[in-house]
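One protein chain omitted, others in place.
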Amino acid sequence: MSEITLVEAVRLALARAMSEDDGVLVLGEDVGPDGGVFRATEGLLERFGAERVIDTPLSESLFAGLAVGLGAQGFRPVVEFQFMGFIYPAIDQVLNHAGRLRNRTRGRLTCPMVIRAPYGGGIHAPEHHSESTEALFAHIPGIRVVIPSSPARAYGLLLAAIRDPDPVIFLEPKRVYRAVKETVADDGQAAPLDACFLLREGHDLTLVSWGAMIKETLAAADALAESGIEAAVIDVATLKPLDMTTILRSVEASGRCVIVHEAALAGGVGAEIAARLADEGLTSLLAPVRRVAGYDTVMPLPRLEAHYLPDSERILAAARETLEFA
Amino acid sequence: MSEITLVEAVRLALARAMSEDDGVLVLGEDVGPDGGVFRATEGLLERFGAERVIDTPLSESLFAGLAVGLGAQGFRPVVEFQFMGFIYPAIDQVLNHAGRLRNRTRGRLTCPMVIRAPYGGGIHAPEHHSESTEALFAHIPGIRVVIPSSPARAYGLLLAAIRDPDPVIFLEPKRVYRAVKETVADDGQAAPLDACFLLREGHDLTLVSWGAMIKETLAAADALAESGIEAAVIDVATLKPLDMTTILRSVEASGRCVIVHEAALAGGVGAEIAARLADEGLTSLLAPVRRVAGYDTVMPLPRLEAHYLPDSERILAAARETLEFA
Amino acid sequence: MSKVASFEINYTRFLDPQGQAVGDLPSFAQDPAALIELYRAMVLTRAFDAKAVALQRTGRLGTFASSLGQEAVAAGVGAAMAADDVLLPSFREQGAQFRRGVTMTELLLYWGGDERGSDFAGPRQDFPICVPVGTQAPHAAGVALALQLRGEARAAVCVIGDGATSRGDVYEAMNFAGVRRLPLVFVVNNNGWAISVPRAQQSAAETLAQKAVAAGFPGRQVDGNDVIAVRAVLDEALARARAGEGPTLIEALTYRLSDHTTADDATRYRDDTEVSARWKEEPVARLRTYLVEIGAWGKDDEEGLLADCDREVEAAADAYLATAPMPPSAMFDHLYAELPRELEAQREALSQSSDEGDISG
Partner (left out) sequence: MSKVASFEINYTRFLDPQGQAVGDLPSFAQDPAALIELYRAMVLTRAFDAKAVALQRTGRLGTFASSLGQEAVAAGVGAAMAADDVLLPSFREQGAQFRRGVTMTELLLYWGGDERGSDFAGPRQDFPICVPVGTQAPHAAGVALALQLRGEARAAVCVIGDGATSRGDVYEAMNFAGVRRLPLVFVVNNNGWAISVPRAQQSAAETLAQKAVAAGFPGRQVDGNDVIAVRAVLDEALARARAGEGPTLIEALTYRLSDHTTADDATRYRDDTEVSARWKEEPVARLRTYLVEIGAWGKDDEEGLLADCDREVEAAADAYLATAPMPPSAMFDHLYAELPRELEAQREALSQSSDEGDISG
């Protein structure tokens, strides 16, 4: 057991899944000798061979459909999209096929597949490399959307995603790839795909977030704690299906909620959470549900990206307003 | 002035826009001699010629990008996707280019383009022909998403969309195409792209909807009126950007809101509206905000589709619960 | 300037439109029984199509895509494939599907709006009908890769239309198949039209077979109204695939004698004269003429066959019409392997509202 980064945890989970199950394949651009542009697949080619670690042509429209075919044949393909900015040609296949195949064939054909992609901003990447568009997938029936925020959760959630019999979109916050280290036991333990993680207890306020924003959210919670305010921090982790039970329970206690995500505000996954609070949680709410999110603008290039991305200051400001609301 | 259907209104607006502006082009599959599979472009080829009414190869990944190039060159392409189920290959271009080109070139190149597509269920159509996925577009910055619900609004909104200097996704509820007739003056008057339509005043409850669900929603409002309850009915029409002012004003008065859409519940556009209510409208809310929507399942084939689609019964049930909440 | 590469596209035909053999027939076709089997398959398909159209016209079936005039493509594909090959059809290959064990009742259920129609009791690995044009091509590449990785001597067959050849994902699948030398046969069912768009407006390529040139594997043309040629060319391509020699693209030249679907009215965009000319080349009469000429088929055979087909089709239609719809909550079945807790409330709500409300499909 050693301290590893999130990207190392991804690699560890991939290797674990591949060694446990011969049907697990890794496909994508530059996943072979290069080991992936973020090195998430480094060493897998050497260890598992070119039959299981497959460098594909530059064909994103193909990838998800290829995985559907492999999945229907009983393989468990894990396809890497190099950046989320290049994942959109896959939506057609995910929506029209991967998420439906089991249902439309009444369980005859299934798609045990994982689509992995680094996503999000904060690393001064080139144009189209920093967006967060998880909401596009979270609206699609029949699939799961999972976002880890720490090395340990990345390991457990990715194992779960690969073992899951249905399609999973697994989005990795690249800003966190190397930002933190954590002890991760390579014990093959999967994390649940139907539950949020309560990272911090607190009865004054509920902060809900995922991905790279967890760090900012925890920082805000720390700052609040200094002034005696105890904020619960929930890492949603699985955005679809959404574990509202955990969120509702926390908000029942706190009465106040701030949701934080990097993606553009309008129609982000925060909207769904807030909408559920406006329905099932309304009677608990003591203050308006605030969302701290990216603006509804094009994600700016690096010179302005820090102004776009929510940070602990903005979270704190929203939290304070929420707490002061009476 | 005569009574026309929604699809005729679409055709009228297309013809009007084409006769007013030589730069308006119509492109898509079967838009030429066939006049579109729903006949929305019928007669345009004869009237405006093959240079302006262009049958394309079966290449949906191309369409939006083609429109970007045409738009950048000063044309105003109107591209028909035959059904919304086949629009997904366009998301890449809409998100990565159409919605960004103006911003990323600081106004140098722009995309005055319209993507039209019939959408929604209720006509017993084949697989993949009945989905409602407007939420995927409503999350994309830099574009507009517009859905008419009546012939007159279809005419005015489509004219506005074509004249608009930015990309517009224009989704036509095919269930309404021939369901109602309305007097529409071909007067070239555009409807606003930044305002909801208040179809019915009412202070007891606010019903918010769009597209084919407007009919069901109005029917529910009628039924409520019979028991003395006055429900406001708002046709959102432009889902992005969203005119929350009108919705908030109504909910301030009524304190109760039910949102109705055909699309799957989770992450539908109803979520954004409810989320805004949970924030800016919270203090007005006297009851939980209910959403009556499609289930988070794959849209079933025709034999079960009526069970999937919200209808006035379901709306009424939710409305009654909302009204009874104390 | 120097030449660095060159390519050619060849065309295969054994029976001309008049049902006359041009050159020697392939060996399988020396046996009249084999030809009669192909003939029966085509006639059955035509009977099915007619029945399905009739059901649609009388409000008892949804939109339906007839394969009238194209029966030889499906029959040839169906006959050439081994049982353990995998078929990834478009939506006009019912003839091939029947041969593979998909039942008529299943396909009627499908077009009648019931998901159970894609739960084939027969060929469990075959893909269901694919409506979004060409999107089954990536699946075919995935299936073929699976077969290859397992080292099995099986092949996948992906049938697409002429219109589908313009789709980028079809091209991507072909290109990938070339790179990996996949055991995959692409059949382009070129019926001259993609709804109202004629072949010439679909691509400036002289043949659709040459789409394979871009992907680095052989492409060939075949007379798609000559079931012997279709079967023979498929046989060769499947043998290549099974032998690890990689993919083949086969362009079968045929003609859509029917409307695009029951929702279409082809008179809006094509001349009747074109259609009547093409009736002279249709595959069923062509093979029948040949069979009759070689003395392998007669009036009684024909009458018996038509009666058989009629019986079979009627029985299938009856079974379809007698199948009650699934309960509404079935839409939550098979959504995931296990329904997420989150969705239980929705299923519950549906069950309630569908019991209470007055909603009939």
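Just a few scattered comments:
All chains are identified by letter, namely A, B and C, in their written order; residue positions are counted from 1 within each chain.
Simple rule for what comes next: a residue touches a chain if its C-beta (ideal position, glycine included) is under 8 Å from a C-beta of that chain, and two chains touch if they have at least 3 such contacts.
Computed from a predicted model, the values in this text were never measured in an experiment.
Among the chains on display, the ones the left-out chain touches in the entire complex are A, B, C.
Looking at C:205, C:292 or C:319, the residue that reaches the missing chain in the full complex is C:205.
For the options C:178, C:192 or C:283, the residue in contact with the chain missing from this view is C:178.
Among the residues B:5, B:93, B:250 or B:284, only B:93 touches the chain that is left out of the figure. Listed residues A:171, A:265 or A:323: the one in touch with the omitted chain is A:265. Annotation for chain A: contacts to the undisplayed chain at residues 29-30, 32-35, 37, 55, 57-62, 85-86, 89, 124-129, 265, 295-298, 300-308, 311, 313-314, 317.
Seen from chain C, the chain kept out of the figure touches residues 1-12, 166-172, 175, 178-179, 181, 201-207, 209-217, 221, 246. Interface with the hidden chain, as seen from chain B, comprises residues 25, 51, 56-57, 59, 61-75, 77, 92-93, 96-97, 102-110, 141-142, 164-166, 194, 241-245.
By our rule, only the chains that are shown with their structure count from here on.
Chain-level centrality, scored on Cα centres against the all-protein Cα centre, points to B. Counting partner chains per residue, chain A shows two or more touched chains at residues 61, 92, 96, 103-104, 141-142, 241-242. Counting partner chains per residue, chain C shows two or more touched chains at residues 115, 132, 168-169, 331, 335, 342-343.
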